[in-house]
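Got a structure here, written out as structure tokens. Questions coming.
Selected chains only, in their assembly positions.
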Amino acid sequence: MNTKKFDIKKFLVDNAIIFILLLMVCYVGITQPNFLSKNNFSNVSINTAIRFIIALGVSGCLITKGTDLSAGRIVGLGACIVATLVQKADYSDKFFPKLGDVPLIVALLIAVAFCCIFGLINGLVISFFKVPPFIATLGMQTIVYGICLVYTGASPIGGFRSEFTSLVSGKLFGIPYLFYFALIAGVFMWFLYNKTRHGKYMYAIGGNEVAAEVSGINVNFTKILIYTLAAGLYAIGGFLLTAKAGGATVNAGYGYELEAIAACTIGGVSTNGGVGKVSGILVGVLVFELLKVSMQFLGVDTSYQYIVQGIVIVVAVALDLRKYLAKK
Amino acid sequence: MPDYMLEMRGISKCFPGVKALDKVSIKIRPGTVHALMGENGAGKSTLMKCLFGIYKMDEGEVIYQGKPVSIANSNDALHKGIAMVHQELQPIPERSIAENIFCGRYPLKKVGPVKMVDHKKMYDEAKKLLKEVRMEYDPKAKLSTLSISQMQSVEIAKAVSMDAKVVIMDEPTSSLTDNEVEALFTIINDLRKKGVSIIYISHKMDEILRISDDVSIMRDGQYIGTWEAKELTTDIIISKMVGRELTNIYPQRDNVPGEVILEAKNLTSIHPKSFKNVDFKLRKGEILGLGGLVGAQRTELMEALFGMRHLAEGEIIYKGKPLNIKHPKDAIKGGIGLITEDRRGSGIFGVLSIADNVSIASLDKYLDMGIVLNGKKIEQIVKDNVAKLSIKTPSSKTQIQTLSGGNQQKVIISRWLANDPDILIMDEPTRGIDVGAKYEIYQIMVDLAKQGKTIIMISSEMSELIGMSDRILVMCDGKLTGEISGKEATQENIMQFATKFN
Amino acid sequence: GCGSKKESDTKKDDTKVSTQVEETADQAAKATNGEGLKGKNIGVCIYKFDDNFMTLYRNELQKYLEEQGAKVTLMDGKNDQAEQSGQITNYITQGVDLLIINLVQASAAETVTNQCADAKIPVVFINREPDVKEEERWASEGINATYVGADARQSGTFQGEIVNDLKDGGDINGDGKVGYVMVQGDMENVDAQYRTEFSVKALEDGGTKVEKVDEQRGDWDQAKGQEIVANALTANGDKVEVVFCNNDAMALGALQAIESAGRVVGKDIYLLGVDALTEAIQNIQQDKMTGTVFNDHIGQSHKAADIAAQMLNGEKVESTYMVDYIKVTKDNADDIMKMLQ
């Protein structure tokens, strides 16, 4: 703890969501067998890992008062690119029938490279044409989808090499591989956000873009970097998603952007810009994932699951904002 | 070393509908303080923004250290050794004080191949710099915990720490207390000794005469001339700025305070560090000054009276009845108006027209059949006000954000004139206002008082308090420490009360 | 034995339709004696909850399973294979006795099957058919998995055949070829792909010359169906003789467009859908639609449940079971309607 005296009330208010999350986990854990099992831990961590990586990408956009609605579709593009590269040699419906066994890392890098192009375009359009991020990335959402349709001809792609799909089932020290992916991504982003100039620039731009500009920060360049990096993370998300699903279609990743944005906001990334922590983003993603599993374990009717999920989004954010509401 | 550190030649700049700069030329000597003066909207800030690369000039050239240069953007300007304190504060509230100071040039350290921000160095240096501007704040604290004046000090600290050859200061003291102003002047003198040129924009005559070596004057986007400060007096500067003689700084006060209209009893904020147990009375037709040091909680007190802040205790008797104010709209309905001190934050509607900005608080008055807004009536009231306050604007449809700071302030005053309140609270009403316009504003205050309105004026300028108030209340540390009648007020007795900490 | 033989052979003969209906109902009756489902936890994964057809299907499936004493939970895959895979792992962790899965992506079958096999949970795939190779693998590796569904190609083929059987073979304007507009579902869906392809193929196989006047994707959506057909009719006028819609919802939208363009189905245009929604059947009865294809959710869901019961009883099952689509035209519309009530 700090040297400062510990304020229990503040601690509770600041971490309200975390407590509620713990409460929920305890309740479901006690009432539902197998919820607190190793298997479930590994399921949740696999789901969380992918969403977390995508949310990390979106977070930079949000912190600079932007947003990225193309996130989900870029995840989908990444997924489709990877999918076409990791098919079994003898798969009858092979996309590139003559393609040999592409090493996984190469497949990943190719997907990252392609996705980054679209992130780059997002960044350029936002910086130089001053198109509001919402619109720029909304347009990109549609464009990337179209491109993905053209690329795959809308056919689903499957028949992957087992070394690829085992990325998800595989474990190291009893912990799924995906967990490590997320860990590395999280540490990397934490470092970037807190220890490098780029991170400071990002927070400064989000806090006051004019101030950043007149302080000599290359605002355009920083934004471009943010959107490009984000797309790179989406590609990784797409890669893992494909491994997890065991197949990919143009619809992969669809709608993930909204969930990622909601997760970030729940985790304290402010839509007013300039605020947001990597640890918060993780909490935000966990809220979603734990909620989903819990509802399934509790056997909540699907239609009602939507209602609950919607309410949780709103309440989690309302709760979190309480601390800012401090009466004047 | 060339004769001039910096020359701007034939600079012109047009905005839609305005020629903001018309072939302006000035020359800045090294190691001097060069004051730039002119009425609101004369083009001072615009000229500086052109120099600093925020605006692209339409024509003209800049000779810097003897060589023609073109400055593409702020980053470019900073690299060339030009720093600027901006008229509009540019805080990054959510980041630490130190990060605000080192924004864009964070100290780095190398860890292996990776360049990391050197936090320790950043905080240490920030601490040193803060000391220079007489601020003993934790550099790790969020900027948002500071008051406006403290933020301004931070910006000054930032600009002077840039190691620049030219430091532009666009109204750096607009929110500073006397104490802080003194600190600034010490810094400026040090810089001058090091051969740095300072371009200093201010509407405060005494400062100009004290600190500057040369004075350039602009009027309506044109360059009028440059003089050595020692040749000048306030009157000469004013007449060159305004283009005519200005005999008095304060108008004749011939209002007569009448019966008590409002009585505040035991007003206490919900925040322990804010105002407590404040009692005062307001009279019809009086101008009440509210003095004190920055941080004395004058703003908080008035905002509470206006329903923007919460009271823990206290009672307000208005026109003989208790008045329950929960929200500004309650206050406005009761006939109270407030011109806030933070013009950009809580005053202007930047993207809206002058007409909208003027009429917004009094729309109820322009209704036909109880619902339809009568455009003609609105247009009329706007026209009247633009004329009365001589607001410089191409049209009433112009977006207010394109006006100069001073003219924006006048538009906000118009908003409350249009609303016609019985009590008008003005928080630093002449901040950033040129002398000519100041007089106009003072005149309006007197006229209102003569019509039986009550004015409360918060001001950090002693002379303004003394010159304008029928009565002065002084606050210190959240408490009312004294009351002085206007006639008896002096700098000394106000200061005495203002520093009456327990 | 509840139909362990393949039933995928396309019925060309229209008169067989009504016997087919009885057969399906018959199967349903027989299955009630299945002991295997009683008290069992069945996890059902639906690819997308708001899919018209899958809604009919899942409601029927749930009802039928519960009637036989099974405990059923359903999950909405939200058209996202990764989401659904997560749900499947959750079911496995929870320890369900059997899974009935309507995959989002048929190509994910291998991964999903392996997961279930590892956990020793039998799985019945429905509606979206895995790769043939995958199905063969189940048999050869003795994996407890099977597919119960319908062949989407057949639904397309039936659409084409209905047109072929019209007295003018679809050629209203008598120019020797049939001008058609194709309103597609979302193209990621094999149903959409096959219906688009095989409706036209059946027309051509019947010796008709065809001309594609327009082809647009309507994402199964009624409003989009209306918009697309309204535009197509405006742009191409009488050139449009047949409107093929990949499902009935879009056909109903198309009907709106056709009517407001002042055209009359059966007289100067033909309109075909798939699914046999109640409203579509009524339209056929009232000559407002030419025909549709009954996507037999009752037969399919009952079959799936029956096979599930067999698996739970430890019986060995085939790797695929096909339930036929049924052509619906004015001739048998009343029968189909009765069956649905």
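Every chain is named by a letter (A, B and C) in the order it is written, and numbering of its residues begins at 1.
Heads up, the rule we're going with is that a contact is a pair of C-beta atoms (placed from the backbone, for glycine too) under 8 Å apart; a residue touches a chain by one contact, two chains touch by 3 or more.
Everything numeric here is computed off the predicted structure, so don't read it as measured data.
Whole-complex stoichiometry, in terms of the displayed chain labels, is A x2, B x1, C x1.
One rule holds for everything that comes next: only the chains that are shown with their structure count from here on.
One simple way to say how far apart two chains are is to compare their mean CA positions; for chain A and chain C this gives 35 Å.
Each chain gets a centre from the mean of its Cα atoms; for chain B and chain C, those two points are 72 Å apart.
Among the residues of chain A, none is found touching two or more other chains. Interface residues of chain B, counted against chain A in their complex, comprise 52, 54, 73-75, 77-79, 84, 86, 90-95, 99-100, 103-106, 108, 114-117, 158, 270, 303, 308-310. On the chain A side of its complex with chain B, the touching residues are 195-197, 199-201, 203-204, 206-208, 210-218, 270, 274-275, 327-328.
Chain A meets chain C in the complex at residues 32-34, 37, 39-40, 43, 46-47, 50, 92-93, 149, 154-160, 165, 169, 241, 244-255, 292-293, 296-297, 299, 302-303, 305.
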